[in-house]
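After the structure tokens below, expect a handful of questions from me.
A single protein chain has been removed from this complex, and every other one stays in its place.
Here is chain A:
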Amino acid sequence: MTGFLRQEIDDGANKVISFQVGKQEYCIDILKVREIRGWLGATPIPFAPDFVSGVINLRGIVLPVINMRQLLGNSVDQDGGRDVVMVVEISDKIFGFLVNSVSDIIDVKKSMVQGVPNVASDREKGFVSGLISINDRMVGVLSLEVVAATILESVA
């Protein structure tokens, strides 16, 4: 995990946590993340969509792990070794997001978020609600509502 970059905090700033999926960097509200765990493999579930890696045990709670590379349509090949699971709570359900690495905690003001350019793929545009440019990096703001809706729709 790279060192945390501290931005100056100003009014109305939200802390987000940014993570690497394939070559892309995304971020979500830090308050949605319950914990981050090393990836130790999951138990596959029959008839689950491709992006569900399986279920894992989090201190007695059984939760599904979503392979974000598969879901977001980025490069599917496993990076291996450095994968981590972010445990995320969305509307009373708990999911694990399998990502390559967690990179940063960033303070983000509304004004920093740009629109998604029209050149992005439809799939990408659906999941990403905005872009943040920070230290010459581009960080996509992941829309958890859309992600959750996609997961629940395909598993319901």
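As a convention for this text, a contact is a pair of C-beta atoms (placed from the backbone, for glycine too) under 8 Å apart; a residue touches a chain by one contact, two chains touch by 3 or more; residues count from 1.
Assume contacts and distances are computed from a predicted model.
When the unshown chain is looked up in UniProt, the name that turns up among "Chemotaxis protein CheA", "Glycerol-3-phosphate dehydrogenase", "Response regulator receiver domain-containing protein" or "Amino acid ABC transporter ATP-binding protein, PAAT family" is "Chemotaxis protein CheA". Looking at A:V55, A:V113, A:L131 or A:A149, the residue that reaches the missing chain in the full complex is A:V55. Residues of chain A that touch the chain left out of view are 41-48, 52, 54-57, 60-64, 93-95, 155-156.
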